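With one protein chain removed, the remaining protein chains of the complex are shown where they sit.
Entry: subunit A
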Amino acid sequence: MATADEVHISDNDLKPFFVLHKASNSQQHARKPVGRTSRKVKVNLSSSLAASDESQLLDDQLHKNSRMKNFHDAWVKIESTIKDVLHNINADVFNEINGWVQKSFGAICSSGKLDTNKATCSYPIVTDVTSNQIFTAFVVMSNIEFVDDLQTFADLGVHLQSHGCHMANLSSVDFSAKSGIGGCLRSLLRQILNGSTDAADISILASWYMEHDNYKNPVVVIIEDMDRCSASVLSDFILMLSEWVIKIPVILILGVATTLEAPKNILSSKAVQHLSPSKFFLGHPTDRLDAIIEAVLVKPCSGFLVGHKVAAFIRNCFLRQDGTLTSFVRAVKMAIVQHFLMEPLSFTVKGLLDEEVAEADAWPRQALDLPSCMRRLSEPKSEALLSGASQMKEVLNLWSSVVLCLHEVGKNQRTTLLDLYDEALDPKLYNLRNSDHLEVKPDPQRPSWNYDMHGQSFERQKGGLISRTIRQIRDLPPAALHQLLEKWDKQTEGVDMIHEKVKELRLQEDDNLKEPPTRSRKQTIRNNGNSDKLSEKAAALITCMTREHMQPIECIPFHEIVCFRNADKLQAALVGDPRKRIQLDLLECNKFLKCSCCCTKSHNVPISSMHDTSLMYTLAQEHGNLINLHDWYQSFKAVISQTTVKDKHKSKVSPSPKKRKITAQPQIITEASAQARFCRAVTELQITGLLRMPSKRRQDYVQRVAFGL
């Protein structure tokens, strides 16, 4: 490693590819002296903790292993939860589609009876023109980003297959102009015939269809992203299927990401004639996201939670950049990986997961050093540790039921759980709410963290979402209020502290309802008055609930153990920013190299000791769109051949090898070596893409590509 830049070009470097090494199974076992390692966990995290004591080392090892195990458990849990949620959301549409598939199949079968005689004759028999129609479902996705729906279509495939259909999931990759009709046919046959053939001949499919009991079920072809398919290939494909539709009753399911007009625009009119379309709609991504947030993050299903800043980051990603569920799930996974990698105490997360908190599951002693419980001096320490997990669980349950109650209110106004969740997590707002009512309880959870500047103003302006939601209750008509209370009743089940109050309110409501139905004007008014009073009470209840019970995770002691808060780290891992970072590397190389020689007061002054490429890029900043090579070279040469007095006396202080060399043989930079260094720096800048090379027309100039970071 030390000889990093003395690599010589070896044979392997010039091969397009080579095998670096093969998996060493024997080594794998020899390298694992600690027999307790779970097989899943191959990684140890030695960097985070430094231990001298051997027993502690062993302890650490155990902790690391349990951290990894906890990670695995938590992720498996989250993954399966997400899967269930999506499954439930899609269930209706899937059943609808399945019903339609069966109905269509019935229709095809009744129009032209299939029998082996017909199927084996060489030409498909077309009885009349209308019969060669393909039943087609246009499944409209409500998101132009089709990434989320890839999984939906895969699930749909599995769902239909479980109902007996012969399935093939194709995508736009199969319908490329390059591979033509052969490409899609080949993948169709591969999937339906289980890869036993590589030929692209539909008659193989026809004869297969007649075999055994295959003909009892329809062939369903899903094309996930119709909009991106090559139009001509798809049209040809449809025309071909329509010719064979009597022999092979194919049913098409096309995913449409844009509009329902798209198929007409893309396909040839001839192909469109053969389609007999139906429409289905998939759920909106926001709804799905809300369902997932509810199941994964609001109800602590895995013993893993995220802090406010992380939630805000994820929310911003969803709303402003990406808008896909896939990236949301990815962010959660990344967060959980980072959390278990970074938080040494995360080995105890288990305590939060189990239904019964055993004594052994108390937080470890080290947890007392966490900033969040430094302030809790009132309670005896051992008690705090012992009851920490169960208390946290209690608070979390309260919090989540309040959030869900609020969401029930907001649903009418289409308030998303995403926004509510974000605001409910904000410890600052919580403290603000409570500071108005100091009598509630002596607040032991003063915020122990600081907020950075960005994001703050954003928080302020939307700060009122929760209070706005509460205000909505007052305007609810009695029927809606009744429904709301019913939902609250359901949401708060098992959370006694709130449930009692909700029950009380419902009893009052029932009393109101028992009064005789409105007959006179007077009574109507009185009734309205009653329900007004009731909604007032409901509003008061939820206000009280938010104030007392909606304690964000970051206000709970020991939250560091289960809560991931490092939004910056998450962002860096999720979305790299090479354009900015690579430029910064070059402009501030000193930050990374930490050498003593290039330390100047201001970082943008070119000095001869700087990394050549870095120096060149710094010089390039002074040029416009086009850089004159001659000038650039001259200024580069001027800088590198500066033997300044400064250099000389500096070298006494910091004898870096380079420096010594300079003083030993004072500045013999030959023209050739200067040119060579210039060339190499230009090449390196070209590799980073920051320069465009001279064109034939402008031989003396290179072009700058990036302006500003």
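Assume a residue touches a chain if its C-beta (ideal position, glycine included) is under 8 Å from a C-beta of that chain, and two chains touch if they have at least 3 such contacts; residues count from 1.
Note that contacts and distances are computed from a predicted model.
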Record-based protein name (UniProt) of the chain missing from this complex, from "Exosome complex component RRP45", "Origin recognition complex subunit 2", "SAGA-associated factor 11" or "UbiE/COQ5 methyltransferase": "Origin recognition complex subunit 2"
Residue in contact with the excluded chain [from A:Lys77, A:Arg547 or A:Arg579]: A:Arg579
Residues from subunit A at the interface with the omitted partner, ascending: 1-7, 9, 12-25, 27-28, 31, 39, 42-47, 68, 71, 75, 145-147, 150, 173, 186-187, 190, 195, 198, 322, 324, 326-327, 330, 333-334, 337, 341, 453, 572-576, 578-579, 581-583, 585-586, 589, 592-595, 609-614, 623-626, 628-631, 633-634, 656-658, 661, 671-673, 675-680, 682-684, 686-690, 693-694, 696, 699-700, 702, 704-708
